[in-house]
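Have a look at this one.
Of the protein chains in this complex, one is absent; all others appear in place.
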Amino acid sequence: MATHAAALQERRPPVARKIPHTVSPRLWTLAWRRLRSDRVGMVSLVIVALFIVMMILSGAGLIASDWNREVGVNYAPPTFLGSEAAAGASAARSGLPETETVPQGAEYKSNVVDPIGDIIEKLKAGKGEAQPAAAPPGKSAAPATSESSDESVDPLASVMADIRAGKGVEAEAKPVERKATLPFGGDKWGRDVVKKTIKGSETSIFVGLASAVLATFLGTVFGAIAGYFGKWVDDAFNWFYSVFNSVPYLLLILAVAAVLQQKGIITVILILGLTGWTGVFRLLRAEYLKHKGREYVQAADAVGASNARRMFVHIFPNVSHVVLVQLSILVVGFIKAEVILSFLGFGVPVDVVSWGSMLNEAQNELILGKWWQLVAATVAMAVLVTAFSLFTDALRDALDPKLKGRAGA
Amino acid sequence: MANDDIRESANARSRAVDPPSGDALVSVRNLRVTFRLDRNTTFEAVKGISFDIPRNRTVALVGESGSGKSVTSLAMLGLLPPENSIVDPSSQIVYGGRNLVGLPISELRALRGADISMIFQEPMTSLNPVFTVGWQLEEVLRLHVGMTGRAARKRSIEVLREVGIPEPERRIDAYPSQLSGGQQQRVMIAMAIACEPKILIADEPTTALDVTIQKQILDLIADLQRRRHMSVLFITHDLAVVGEIADYVVVMRNGEIREQGVAKTVFEAPQDTYTKALLRCRPQLDRRPVRLPVIDDYIHGTGPKHTEERKRGVRPSDPIVLDVKNLGKSFYSREGLFGQREFKAVKNVSFQLPKGKTLGLVGESGSGKTTVGLTLMRLHEATSGEAIFEGRDLLAMSPKEFMAYKRRIQIIFQNPYASLNPRFTVGQILVEPMQIHGIGDSSQARTDMAFELLDKVGLPEVSFYKYPHEFSGGQRQRIAIARCLTMKPDILICDESVSALDVSVQAQVLNLLQDLQDEYGLSYIFISHDLAVVKYISDEVMVMNEGQIVEIANSDEIYRHPKMPYTRKLLASIPKGWQGAQTRAND
Partner (left out) sequence: MSAYIVRRMWQMIPTMLGVVLLVFVLFNWVGGDPAYVLAGKISNQEQIDNIRRQLGVDQPYWVQLGIFLKQIVTADFGASWSTNERVSHILLTRLGPSLTVLVPLTILSTLISIGLALAVAYVRGSLTDRMVMIVCTVGLSVSILVYIIVFQYVFAYKLGWFPVQGWGDSFIQNLFVYASLPILIGLVVSIAPDLRLYRTFVLDEINQDYVRTARAKGVSENRIMWIHVLRNASIPIITNLMAGLPSLLLGQFLIERFFSIPGIGREVILAVERSDFPVIKAITVYVAVATIFTNLLADLTYKAVDPRVQLK
């Protein structure tokens, strides 16, 4: 473009040109400027970007890759609560019935059936001893069983001794020492809550983004074709849409989850993406219908543009901002849906941590007064979703500012 | 028709001939209104204007878009949005000894609807769609006069009858969506006068209405003004309308008053160059200069150029470029359980377009004139009929065959804001048709052609790189014209192409169209509802009503000797302007 302007100046006889040639701002440039001046929007964008960076780092294994390791004592309290808490925690833990250990995999399933019942069981069993629920960490005078906490959590101490003695027994590498407190506490098995939260954000954001992209793509393509061509094509798509729309969204997800026996991240993405396109479809169909009747599309028809050209070269740039906003909205919705799915056990498999599974565990822990996993997952999720929502609002305002009030002539 | 004439001459005779005296009903002094566009920019819409509204007289506030006339009218009642508009505290709008600027809102509300009423441009959206006509009328009665129940209903019916709503006892329970545009505006007027206001502010009340309805509403307002001794502040951009009804005229441009005074003086001896230009730019019914004067002619003091008359007309020996026979177009909608309802938009239309000439197509909304144009372009598929061009029927060809002919017949739409893709640069808009039809050997050749065309339509070459939103309405129409020219068409359909433009810009675009016709020998089908413009630019005029042709004749003939009653009715509705009003007064 700039070279053409320059060439133009060369070929014409020199005439005093009073109009300086500046490249006109396109929609996206204007929108970016508006967004930049919106402080809330920019802050949200930065927060979202940070989360995405965290997701990439975590996915690449650069951080929190060892989330699964039991680095702390069970239910290790957060460091900032001090060592009193540590004592209280170990005491509380020692009051627990030992019979609760269950193999990791099946644990989730059985919890899910009757969570409260499980808790009530534990309470009944633990009633005779120190009441753990009544003792929030750091507050009560815990029984001064200050013996080393290592004892009961290191059943393989003897194995370690053997290894150190060079006997070369194949055993899981277990850290010899488990910390008494962790930066934001530990879960039931002493896994670092901070690392789990980071890893969980990776899951949620990745699932949220991927399914949103899938759903948006489907909805856009279907909506464009239906809205543009109309008549029987529109009828066919509308039938398809109303079938999917007649089944309430959550029910549809659960039904599909019930049927697909394999669990996995891809499954979750497919479930969410293949069922969540209806909103985008309806919107894009309406947009394409509206634009099809606009004069600039008729003019394109008059100059001979083909249907495909009109749909993608002419109309799409005029609706792309709608698509972007919808994508943003879907990401938020899918993150929340994934958390619920994982909570119920229908989401990501157990070897992948999600905020949903953290909340699941937190449910039981709360009764015992361990609140840190709940708070970590909740706060992380709230921050991400709030930032994303505010960013979506700012994005929408930047792309399509409506004049408030009337500034007529 | 006799009654109309009597009424018109009564209006004309009672026209004021004296300048406003000291006892003005409303005095506006130094009104200044600023808008805040965003955090850093403000825009002064009204720059400190002063004028009076005398008792029992009609004041017309005239200006083009952006002149600040609507802002002024809204400011009178404090209806400007408080979020982004600021009325300068030093402004004064004095009524009944009080300054309305800065008046406590409760007192202002007591005046609204009771002392000073206002009606707006779009009656459909200005009425609340979910309440009946009667409910909305009774609301204003209850608010200001304390009338309720049966008394209110009775008075409402009276007022409806006064404004000319037929069967008011039934219509009072109708919803706005069940009434026509003209009736809706009458209801608005009824609501405004129900409490016997002293001043009626009318903001472009007839702009959105058909020409025949417009005349009825104008007569109604004039009637009410006389009978009730109201003052009327009439805001409009149409000088012809002003000429018919105004006692005093205030001309605004860019937030300032350019001229004000008694109507006679302003029309017959305007002092200000802009006013002079405005008065002359509009096509007159009795004159047809080779070029229409434009604002620039007056601003630069050179005076209008090329004022000699241009002869127009079609001779039987003229070669025909397009022969349309029995064109018909029906739209179908679903009805009942399985049925279809047919709406015949165009019925049996036949005409011939002579080469290098302009065929004007006039009619009101719903007459089918636009559909004719769209059908000839095959943007709608015709239901019946043929259109013979170079020996072949354009309507019968397959879409693929038609592609070769598509470039020969092009269209310029009405809405300059909607006919250019907002995401394309002007360059892309111009180059696209050339790419599609294989015009030009290289992209450089096409770019050069685009530059040439921009020059031809009077736009700077650098426009190539800009986006449509950076241009005004008139400039966008030029771009649309340039787009058509890239394909070197034979026939150009102008579908209300100048209707959305200001008077001064309209003249420029009409001149451009004429120049192009002279240079390239283009044939035009000029569709419009504006009879004066059509008469100016057309050789032959075709009048349509309800999908059918009412009359076809050479343009001079049809205006001088209209044969059909509908044509006569249409012609009688044209606001004659000041000259016309005076002529009638002197009869």
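All chains are identified by letter, namely A and B, in their written order; residue positions are counted from 1 within each chain.
As a convention for this text, a contact is a pair of C-beta atoms (placed from the backbone, for glycine too) under 8 Å apart; a residue touches a chain by one contact, two chains touch by 3 or more.
This is a predicted model, so every value here is computed, not measured.
Here one chain is not drawn; of B:Leu127, B:Val232 or B:Met544, the residue touching it is B:Leu127.
Here one chain is not drawn; of B:Asp23, B:Glu83 or B:Asp441, the residue touching it is B:Glu83. In the full complex, chain B touches the omitted chain through residues 77, 79, 83, 109-114, 117-118, 120, 122, 125-131, 139-140, 143-144, 175, 177-178, 188, 191, 333-337. The set of chain A residues touching the chain not shown comprises 109, 112-113, 115-116, 239-240, 242-252, 254-261, 332, 336, 339-340, 343-346, 355-356, 359, 362-363, 366-367, 374, 378, 381-386, 389-390, 393, 404-406.
Simple rule for what comes next: only the chains that are shown with their structure count from here on.
A straight line joining the Cα centres of chain A and chain B is 54 Å long. The part of chain B that touches chain A in the complex is made up of residues 35, 37, 39, 43, 45, 63, 65-71, 74, 80-85, 374, 377, 379, 403, 406-407, 410-411, 413-415, 418-425, 432-433, 436-437, 447, 451, 460-462, 464-467, 470, 480, 483, 487. Contact residues of chain A toward chain B in the complex are 1, 4-5, 8, 19, 21, 23-24, 26-27, 37, 294-296, 298-305, 314, 317-318, 404-409.
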